[in-house]
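Entry: chain A
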Amino acid sequence: MIVLSQMLDFCGIEKERLRARWVSSAEAPEFVEEINDFVDILKKLGPSPLGKEQVEAVA
Partner candidate 1 sequence: MIDQVKQKINDLLSNGSVKGVVALVHTNGNVAPCLYQKGDDLDKLCLGDTDSAGDARYPLNKVLVTLSRQYPDEVFGVLVRGCDERGLYGLYRLNQLDPERVVPIGIACPQSLALQCECKKPWPDDMMAGETSEGIDQKGVANAESNSHSERFSYWKGQFLKCVKCYGCRDICPMCFCRECSLECEDLVSKGDLPVEIPVFHLVRAMHMADRCIDCGLCDEACPADIPLRLLYKKTAQIMNTEFGFTSGIKKYEKSPLSLMGPAPEK
Partner candidate 2 sequence: MDYRNTLTTCTYCGCGCNLFLESIDGKLTGTTPCKTSPVNEGKLCIKGWNAHAFVQSERRLKKPLLRKNGELVEVSWDEALDYAASRLKDIRKKNNPDAVGFFASAKVTNEENYLMQKFARAGMGTNSVDHCARL
């Protein structure tokens, strides 16, 4: 994770798009919070510049 997120950053991809958390199966509220938080971040970042259409437009 430490390495990959920095590699993404090096390649110009927002490292916030990658996330790993350990949540126990007994911790439903934490899971919900985590997912909501992540979805919020992703919504702020907008669609990935590497979506299929964008890449094909350049190719």
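To be clear about the criterion, contacts are C-beta pairs under 8 Å (C-beta built on N, C-alpha and C of every residue); 3 or more make two chains touch, one makes a residue touch a chain; residues count from 1.
For anyone wondering why these and not others, all candidates are chains of the complex that A comes from, given by their letters.
No experiment lies behind these values; they were computed from the predicted model shown.
The listed chains 1 or 2 are all part of this complex, yet only 1 touches chain A.
Those residues of chain A that touch candidate 1 in the complex are listed here as 2-4, 6-14, 49-50, 55, 58-59.
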